[in-house]
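After the structure tokens below, expect a handful of questions from me.
All protein chains of the complex are present and in place, except for one that has been dropped.
Each chain gets a letter, A and B, in the order it is written, and its residues are counted from 1.
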Amino acid sequence: MPDKEMLVKVRDLKIEGRAGEIWTQIVNGVNIDLHRGEVLGLIGESGAGKSTIGLAAMGFTRDGCRISGGTVEFDGIDLVNASAPQKRSLLGRRIAYVAQSAAASFNPAHKLIDQHTEAPTWHGVYGRTEAEEDAVSLYARLRLPNPDEIGFRYPHQVSGGQLQRAMTAMAMSCRPDLIVFDEPTTALDVTTQIEVLAAIRDIVDRFDTAALYITHDLAVVAQMADRIKVLLKGDEVEEADTRTMLAAPREDYTKSLWAVRSFVRNQKPPAPGNEVPVVSVKNVVAAYGKVPVLHGIDFDIHAGRTVAVVGESGSGKSTLARCITGLLPPLSGSVEFDGVALPADYRKRNRNQLREVQMIYQMADTALNPRKTIREIIGRPVEFYLGLRGEAKRMRVEELLEQIELEPAMFIDRLPSELSGGQKQRIGIARALAAEPKFIICDEVTSALDQLVAEGILKLLANLQDELNLSYMFITHDLATVRAIADEVVVMKAGKVAEAGPKNVMFTPPHHPYTGLLLSSVPEMDPDWLTTLLNERGIDNIGDAASEKVG
Amino acid sequence: MNLLLVIEIFVAAGVSALLVRNAMTTNWRDAGTGTYVGFGMAGLLLLAVIHYYFKTKYFPVNPDMPEGSFFRWALQGLVIFGISGWFFREFGKAVGTEGSRRLFRSMPVTASFGVLTILAYAFVALFAGPIPLSMVVLVAVIGALISGVTLNVSGVTAMRIGYGITVVLTATCLVMYFCGGLAPYGEAEILPRANLLPGGNAATGGDPAHLLGTDQIGRDILSRLIYGARNTVGIAFITTCLAFLIGGTFGFLAATLGGWTDQVCSRIVDALMAIPQLIFALLLMTIATAWAGSNGALITLYMILIIAVLDSTRVYRLSRAVGLNIVVMDYIEAARLRGENLIYLIFREILPNATAPLLAEFGLRFCFVFLTIAALSFLGIGIQPPRADWGTMVRDLGQFINFARSSPLTAALPLMCAGAIALLTVAVNFVVDWMLHQSSGLKG
Partner (left out) sequence: MSPVPRIILQRLALGVLTLLAVSILIFAAVNALPGDFAQAILGQSATPEAVEAIRNDLGLNEPALIRYLDWLFGILSGDFGTSYSQIKFVEFSGESAAQGGIANVYDQLVPKFKNTTYLAFVTACIAVPLALSLGILAALYRNSAYDRAVNIATLSSISSPEFFLAYILVLYLSVLGGFFDPVSNINAEMTGWERLTATMLPALTLTLVVTAHMMRMTRAAIINLLASPYIEMARLKGISPMRVIVHHALPNALAPIINVIALNLAYLITGVVVIEVVFVYPGIGLTFVDAVKNRDIPVVQACCLIFAAAYVLLNLTADILSIITNPRLRYPK
């Protein structure tokens, strides 16, 4: 859009971060051109330096970071060399920020509206009364419930999706020229995400605000941005307008990001009806203290099959895993293994029963003892369950490392802190395999990982299943993962099974209403997806409202 | 004296250079009024200190009255401590393994001064009196054994270092064995001349054989100061170890088992902590003295037990909190689900991850115990005579402070004993502060 006036001009931006006393460069010369009213998507995996660049475009660096080179110009003003008061006069008034976690970014001690009106009254844009009236109209515009009243609540009294919209309203309070959105929907469930996306897009269009939209989610950025810039480890990869970028990425790295979503394993045929399932969950009811969480869950997992348990946060999927492992004995109902009921409490299970059910965790960081070497971590179950010692143990550990595609000689004596996220997750898998189980629970194993790495883990799990005839219970909130790896799907909502069945049945219409809502809420790579969806469903039928209807 | 002057000028230049460097790196354009005021005040303070120092030294108002001598001693002490800390750090950077050198590089001067002081105290405490030959042999044998074991655990380099340390320690012990202790006289030895003034100058009522003079009943104060290190530090160390044994055991048990065990332990600790520690210690000491009668050693033993139990409540709280943080980790859940027993969980999974906070806490607890014991002794209900200890000495020598105008050195005696206590706690605190800063990463 050469006809529009240039708003932000970043040239050869270099930023250094401090580790101890040493400064290392984390952004290596990035250029940004942003015109008035334009939305630029910054996309990249973790460690790409997206947030740092976003903040630097506001002339701000976090503690422990510094701009070491290049220029940042905002509407002709040099932000790198501007004085602190000069920068303060721009921040909040002409440049605003929307953070990832609204719950943490609102001050818990003040009402929403007081925080909203702070910037306009401080900068003298509006008087207090005008600012409050404007707040209410913005809340209405962002489709917050009870716009007259919601501002007088404290942050903890408002739900996550609503807070995120209130923060967008706050950023809008002075009608800034630029808003930096830093992963505003990452912490939200898919059904809530839509309403926030719709609200943000609407208001940015309405006031013709320029925006930097930072995210790691391609499908989200496709809906929001006019142009996309891909970043990798502080370097620019490429930049193009959204449609071109989606249709024809130039660089290999970008292509690989695009390709991630294409991995789909063939669905296995359903198990014969007379086969005894490996794990059978029978009418499990569970509660934390007096809070009921699960209300009668029933399903089977057959040998060599993967059952994906899908649901949004709070649906009880992790609790279900705790019931199966015996960490949380169910109030009623039972878990059968090979047709025999397991004792409800894990402490009452014998060593062999414990061995057969293994678990892989979401956060590989907390799943591996940071003080133990890989040899000890994998070697312990080998020794504990199989009684192997000395040379036999060493050989088994090396064999396991080869199975998870890590070079034994290189990794066996390392500590977890010397591994990357994906490698740590592989060690978690090896530890589960070391027990030689029949059944493994995978609790959100890929959700903390970047997409490329996650795909590697999924492929590895699929190969291991074919090789060792393992059964998986795959807990996830991500439907793309389900599509990739599941044979059967169990959809959970509020502690109940909403729908269950083979994957191909679940993914083809007609859907159960809740499954349908979940499926249609997952952003797609099509830039028109959100527009189409809003046209189909209507602006009042998305997000929490829709979720309540089907519930 | 000239050497001192050189050092002082050197340091004054150094401090001003630091101030200037700070001023240079400050971003003056964005600096608020506070920064200007701060630098102005620091500059003025520096000038005032230098002015007062030299004025009282070379142009005293009244030559008979040693004006400012305490101030000069304090300043000289500060400077010497700073320099020794700096040299020790440079020494540490140059000598040792890669790991230890990296450690020294990350140290501020305060921490290296702390380490140096702790080592010095340990040395004085160990070799205050003559040591038996068996101890020399014991050190050599145990050192060799430990070094031998490290070969299997941590490899050849560790073993070599172990042997190196053993040789140095044994040699030191041997030398000290032949020297026969640091203290010139016995701990409770009563010498013929009482109330000798410090300074060792016969003209002013001293004796060169008793550098710090003798007390009211004729015991050599320097010797008692040196023995005080062994008694005060040693008893505090034993007490802290005991407190950690009790508090740590129950704390980790409560964290790992949870439920009923945790409830019972925590409620007992709550009740014990509802009474201020020193007050409770005093109450219990009343009862202990009634039990022990006039048996001084028994009173000291009771004191160790009482303070250890009272202090273990803090250790309990900390180790329980640290334990709870670790217990929620997924790797503990994985170990539980594997079917591991309690011993394995605590010793192999939890404890290795708790060493850093526990070590820091050990330092803090040691200071606290050390100060509590000193306070009790100062009040006359702690370590009992004839055992020399610093708290009691402060109380006995306290009245000398009133001679500050006529004989500053005499007045300095109680301050020296109290300062000996303060110096060690300051040193430990400096090291702990650095350790906490290291483990908290870049925070603060």
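Just so it is clear, a contact is a pair of C-beta atoms (placed from the backbone, for glycine too) under 8 Å apart; a residue touches a chain by one contact, two chains touch by 3 or more.
In this text the structure is predicted, and so the values were computed from the model without any measurement.
Novice: Specify the shown partners of the omitted chain in the complete complex.
Specialist: Over the full assembly, the chain not pictured touches A, B.
Novice: Of the residues A:Leu91, A:Ala240 or A:Met525, which one touches the chain left out of the display?
Specialist: The one listed residue touching the chain not shown is A:Leu91.
Novice: Based on the whole complex, identify which of B:Gln76, B:Thr172, B:Thr261 or B:Gln277 touches the chain you can't see.
Specialist: Of these options, the touching residue for the absent chain is B:Gln277.
Novice: Kindly note down the residues of chain A that lie in touch with the hidden chain.
Specialist: These residues of chain A touch the chain that is not shown: 58, 60, 62, 87-93, 96-97, 99, 101, 104-110, 118-119, 122-123, 153-154, 156-157.
Novice: So which bits of chain B touch the chain we can't see?
Specialist: 18-19, 22, 32, 34-35, 38, 42, 70, 110, 270-272, 274-280, 282-287, 289-291, 367, 371, 374-375, 378-381, 391, 394, 398, 401-402, 404-405, 411, 414-415, 418-419, 421-422, 425-426, 428-430, 433, 443-444
Everything that follows uses one rule, which is that only the chains that are shown with their structure count from here on.
Novice: What is the distance in Å between the mean C-alpha positions of chain A and chain B?
Specialist: Computed value for the inter-centroid distance: 49 Å.
Novice: In their complex, what parts of chain A are in touch with chain B?
Specialist: Residues in contact with chain B: 18, 20-21, 63-64, 83-84, 325-327, 346, 349, 351, 354, 357, 359, 361, 363, 366-372, 380-381, 384-385, 431, 435.
Novice: How about chain B: which of its residues touch chain A in the complex?
Specialist: Chain B residues touching chain A: 29-30, 106, 329-331, 333-334, 336-340, 349, 352-353, 442.
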